[in-house]
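Removed: one protein chain of the complex. Kept in place: all other protein chains.
For clarity, chains are labelled A and B in written order, and residue numbers in each chain start from 1.
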Amino acid sequence: MLRYTLGRLASAIPVLFVVSLVSFAIIALVPGDMASEMAGPSATAEELQRLRVQLGLDKPILQRMLEWYGALLRGDLGESVLLRRSVTEAILERLPVTLGLTFLALFFSIIFGVLAGMVAAVRPNSWTDQGVMALALIGLSLPDFWLGLVFIWAFAVQLGWLPTGGYVPFGENPIGWLRSMAMPATALALTQMGLLARMTRASMLDVLRQDYVRTARAKGLPGWVVVFRHAGANVLVPIITVAGVSVGILLGGAVVIEQVFSLPGVGRLIIGAIQRRDYPVIQGGLLLTATIFVLVNLAVDLLYAAVDPRVRYGK
Amino acid sequence: MASEAVDGAAPRRVGVVARALGHRGVLIGLTLFGAIVLVALFADWIAPHDPVRNNFRYRLGAPNAIHWLGTDRFGRDILSRIIHGTRVSLRIGLMVVAATGIIGALLGALAGYFRAADGPIMRVMDGLMAFPGILLAVSLAAALGPSETNAAIALSVAYTPRTARIARAAVLVVREMEYVEAARALGAGHLHILARHILPNSLTPLVVQCTYIFALSILAEAVLSFIGVGPPPPTPSLGGVIADGRDYMLEAPWISLFPGLMIAITVLGLNLLGDGLRDVLDPRMKVEMR
Partner (left out) sequence: MITRRTLGKGAAAGLATATLAAPIAGPAYAQRRGGEVVIAQQAQPPSLDAATTTAQASRNINLHIYETLFARDEAGNPMPDLAEGVDISADGLTYRFGLRRGVKFHNGKTMTSADVKASLERYGKVGGSAFIMRPVEEITTPDANTVVVKLKEPYPGFIAGISSPRAPCAIIPEEEAGKAANQIAVIGTGPFRFGEFRPDSHVKLTRFDDYVQNTNFARRDGFGGRKTVHFDAVTIRFMPEAGARTAGLQTGELHVLEALAVPAAQRLKDDRNVRAYEMMPWAFQTLMMNHAQGPTSNVMFRRAVQAALDMEEIMAISTDGLFRLTHGWQHPGTAYFAGDIGKELYNLKDQARARALLRESGYRNEEVTVLADSSFSNHKATGEVAAEQLKAIGVNVKLVVVDWPTAFNQRTRREGWHLWTLMLGIEPYEGPYGVVGFFSGHQPVQHERDAGIEAAQAKLTTSLAEADRKAAVADFQRRMYDQAIAVKCGDVGIVQATRANVANYAPYRIPRMWDCWFS
């Protein structure tokens, strides 16, 4: 197990190297630089050029690349002049927002998705089943950021139930955190809810066809008891698989949702850095996001092994 | 949604097309998506107004008898913009499907067939898959500059690893099949084997995947436009119309509301179609890739 984990971690290094090359390609391609953000809209060409020299933006990209890799080996992701802090600090202070949003959305989608899938599977092809599955399909066809806009309009403005945006740290006020996260997490979760509902239903149907479940049913046990006692555990494996994939998709979706709800997360950091041409943050942000992605995938695979005794890694 | 439809195991001999058309999901999906395609094709005839015609005296107008879905900040007719917008969105979707399908299949086939190519190709694919796809697409679209083609390029780069992986997996299976062995034994060249035996037999999962990629591209185009790196004005894309309305969500919600529904209908159609095709073509395929 340990060996497998280490092996997976080692194989991530070339992947992350590719990631860093991609981020340099983006920087090399994108026109304009940070000076135009800093100087402001009505700055003259002369003012721009002066700032550019001062900020060291006139260095060639190859030189910047070598300097960046050099610093990276020392564990230094560089400084963001625009954000007045180191890139590491900038990312670490955003991470709780994005992870909180992602995992709350995952929590919602697992709870409601699995529940919906089970409800649908208990009586296959009934009206309930078809209704739930149609909803699931519609759920995964809606653009999540658009849903966010509609939520703001409905729940924040028309009904006044929830704040329109902004972030309250969990440590400061857990209720406030939940209120600020409720709409974004739901908008984000809906797609995955649909996916999990479909997955759960499919694997439930598989399990319910197995002999031991049929036996239990034949003994006259009510449907719900059968579902929970016998089928529940066996449905877990495919759900974890899908949930693992979901984490990745949710992290991606968070990028846009953070924009819509003014949440200071990693996605908004990176999009903002692209818009402002904050090179160190683009590089560091993409690298770190990719690292998290790799780690999440690893965690899912390990969890998979823990739940399913048939899966064994790294003999 | 539709796996029970094949539970009855349609007789094998019936043609794929007939089976597909007998499948409820495929039928509904095809109808929805077909309708959207028709709207896009005949946009010039269907749209009641010129989608780029400004009318500053009727800015942010609510839906009424003349403008069924209202107007935007330029006084442009939302319905006409949505109708023309499907055209741009479908065009981008089509470009992405073509690019990811062809390039992904080639890369996947190479990686699956030639062991030497496997490592490098798949490491690059892993690298591209190591970000959330949408983040990669947004970054690339920003770097390339906003245009329809660039949006399609950015999305293709983000989604090619999916098709490449699927093609590779399929090729790995087919490669060991008897008829490939036989062809090899008969002295057939690599190219011949790849083109004549392996690719055709790996097509099924690719076709299904491409349907999903089409749906994903339409959703992703909307995101690109929302972030401000989508196709430029005045040609409307569905995402572009949503983005036009974002500042007016409270005063003129119709601007963003209706194009979002149009996207949902298009994506729903494609998803139904994809699910149905998967059921019909290969009932064993289970895990959906989204």
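The rule is short, and it goes like this: a residue touches a chain if its C-beta (ideal position, glycine included) is under 8 Å from a C-beta of that chain, and two chains touch if they have at least 3 such contacts.
Worth saying up front: this structure is predicted, and the values here are computed from it rather than measured.
K.L.:
Out of A:Leu55, A:Leu115, A:Leu178 or A:Ala216, point to the residue that touches the absent chain in the complete complex.
P.N.:
Considering all chains, including the one not shown, the answer is A:Leu55.
K.L.:
Identify the residue among A:Phe24, A:Phe112, A:Trp177 or A:Phe261 that touches the chain left out of the display.
P.N.:
A:Phe261
K.L.:
When the complex is taken as a whole, what residues of chain A touch the one chain not shown?
P.N.:
30-34, 36-48, 50-51, 54-55, 81-85, 90, 93-94, 149, 152-153, 156-157, 160, 163-167, 259-262, 264, 268-269, 272, 275-277
K.L.:
In terms of residues, what is the contact footprint of the unshown chain on chain B?
P.N.:
The missing chain touches chain B at positions 52, 54, 56, 59-60, 73-75, 142, 145-146, 228-229, 232-234, 246-252.
Everything that follows uses one rule, which is that only the chains that are shown with their structure count from here on.
K.L.:
Taking each chain's centre as the mean position of its Cα atoms, how many Å separate chain A from chain B?
P.N.:
Chain centres of chain A and chain B, defined by C-alpha means, are spaced 21 Å apart.
K.L.:
For the complex, which residues does chain B have touching chain A?
P.N.:
My answer: residues 1, 3-4, 123-124, 126-128, 130-136, 138-140, 142-145, 215, 219, 222-223, 226-228, 242, 246, 249-250, 253, 256-257, 260, 263-265, 267-268, 271-272, 275, 286-288, 290.
K.L.:
Using the touch definition from the top, list the residues of chain A that touch chain B in their complex.
P.N.:
So the residues of chain A in touch with chain B come to 14-19, 21-23, 25-27, 29-31, 124-125, 133-134, 136-138, 140-143, 145-147, 149-150, 152-153, 157, 191, 195, 198-199, 202, 205, 238, 241-242, 245, 248-249, 251-253, 255-256, 259, 267, 270-271, 274-275, 282, 286, 289-290, 293-294.
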